[in-house]
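Please read the structure below before turning to the comments.
Here is subunit A:
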Amino acid sequence: MGEDLRMTGPAVELRGVSKAFAGIRALTDVSFDVRPGEVHALLGENGAGKSTLIKIMAGLHQPDTGEILVNGTARRFASPRDAHAAGIATVHQELLLFPELTVAENIFLGRAPKTSLGTLDWTAMRRRARELLDILDCRELDIDMKVASLSVANRQRIEIARALAQDARVVIMDEPTAALAEADVQRLMDIVRKLRASGVSIVYVSHRMPEIFALADRVTVLRDGNLIGTMDIAAVDESRLVAMMVGRAVDKLYPARQGQSGATALELRNVSYRTVIRDISFDLRHGEILGLAGLVGSGRTETALTIFGITPATAGEILIDGKPVAITSPEAARDLGIAYVPEDRGSQGLIRAQTIADNVALANLRRLTRGFLMDAGKVLAEAKKAIEKFGIRARGPEQIVRQLSGGNQQKVVLGKWLATNPRILIMDEPTRGIDVGAKAEIHLLMRKLAAEGMAILMISSELPEVLGMSDRVLVMNSGRIVAAFDKAAATPEAVGAAMTHSAASRSAA
Partner candidate 1 sequence: SAWTGGDDLPTNPLACDATPGAAVAKPYDGGVPTNPPDRKGKKITVVDIPKLIGIGYFNATSKGISDAAAELGNVDAKTDGPTKANIDEQITFIDNYITSGVDGILFAANDPVAIAPVLKKALEKGINVVGYDANSTPDARQWFVNQAEFNGIAKSLVDNLAAEIGEEGAFAIVTSTFTTPNQARWIAEMAAYAAKCHPKMKWLETVEAQEDNNLSFNQATTLINKYGDELKGILGMTSVATPASAEAVTQLNKCGTIAVVGLATPNAMKPYVEKGCVKSVVLWNPVDLGYAAMQVLRSVADGTLQPGATTVKAGKLGDLQVINGSEILLGAPFVFNKDNIGQFDF
Partner candidate 2 sequence: MTASTAAAAPIGRSNLQRFVGGYGQEIVVLLSIVALFVVVGAINPRFLSDTNINSIFAGNAYIAVAAIGMTMLIISGHIDVSVGSLIGVIATIAGTLAVSGYPIWVAWLVPILFGIAVNAGVGALVAYMRIPSIVVTLGMLSILKGGLISATGGEWITDMPPGFMIAQMRLFGIPSAVYFMVILTILAALFMRYTAFGRAIYAVGGNMEAARAAGLNPERTVVGVFALHGLFAGIAGILFATQLQVIQSTVPPNLELTVITASVIGGVSILGGTGTVIGSTLAAILFACIGSALIFLNVSAYWLRAVLGLMILATVLADMIRRRRVL
């Protein structure tokens, strides 16, 4: 059937679509089409309107003007059900899962296999879930586990499995690799290729250029809700795409280091948390960026949580500026000058129902007071400062964070923590889901902070980022630090090997 459709035109087409939220234009007169059996990349800065476009195709939003055509006929998607019926499946940016239900059920909810009696067929459901996850190479993932206990990456996989389970003709993926480590990205890209080969169309959103060039047939760029253009991938190169996205040229090289490492800011001696992380020892100096690499579940986040006092160490010693400290809670950590930008901004980083100002004030409540009372002036000033410093795209400090795009939300988290004037900054996936422009800004900022003497511990699943930004690299595997590299020794091969081999060579830390 793929053959016929390829002749007859686009599988899905959007014509002149506009959408505004409470007066803010998210999309203006955008036309977009997906051909059968192609991978169509959708690019744009944070807040450019990618997710909005996708939600319209998924039936979650209704366009204000414009129309949607499926196989050439105009359709109205009043709800996601209509989109499913039209053969469109979506992997959303904020993972839309059911935490208390099992993996298998999450994959099949809403279209579970039925028995001849019309009741749900759990056996078939669990079997097919297993098959789908095996296709995705997630053999270790237990289908009877509740999703609540899974990592972000594993949840992402479930979302993808769910889209696969729909046998859709168009699969939309909104930043599917944002939460994935390198190896998983490769697996996902294989799956995308397999799907394309079977005639499925894919709309693919990512901020990662290499993926775009490796996968896409065509690419569409949005900027500020406007369509900038749609091109064959062969007709563009990276700098051209970036220029289209940001409207200017961006230096995509990682900024060079300025200044030298100073005294030791943070030192861990044989720190363990239950059996989750064991015998972690390393030191972090002022003025350096220490990269922490590892696979999903290797314990990097847990290490950060222990340093930050969420899961206080059960053994070992933590020293700050050479003095042993007891970090029993996040507030203790904060008062010791530690800031932590968490990996899951939706649930850990932000209060999305509150304003930017409220969020920025959150970690600084005691400082933003006059006497016993909050000082509204100071709160606003702090928020304005953050908006300017990070170029947060917002109407102002009083905008509700929920209304911001993913990348801009992340900048609010950064703003909140830098407002505490920390001396040690832990950044867990600091640029996850952040566009090239903003990403470069954040990298530049990290460098600047380091040059000013900030000690930065960066956790990232993007190997190029780890290698590009870190002055030293630590590699974690199964809850332990298994390798440490100087900048010169940190080659992709060496770090990758340490990440994946459980009995990796243990060079001195």
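We adopt the following convention: a contact is a pair of C-beta atoms (placed from the backbone, for glycine too) under 8 Å apart; a residue touches a chain by one contact, two chains touch by 3 or more; residues count from 1.
Candidates were picked such that all candidates are chains of the complex that A comes from, given by their letters.
In this text the structure is predicted, and so the values were computed from the model without any measurement.
Per the touch definition at the top, the candidate among 1 or 2 touching subunit A in this complex is 2.
Subunit A meets candidate 2 in the complex at residues 58, 60, 79-81, 83-84, 90, 92, 96-101, 104-105, 109-112, 114-115, 118-123, 126-127, 130, 142-145, 149, 162.
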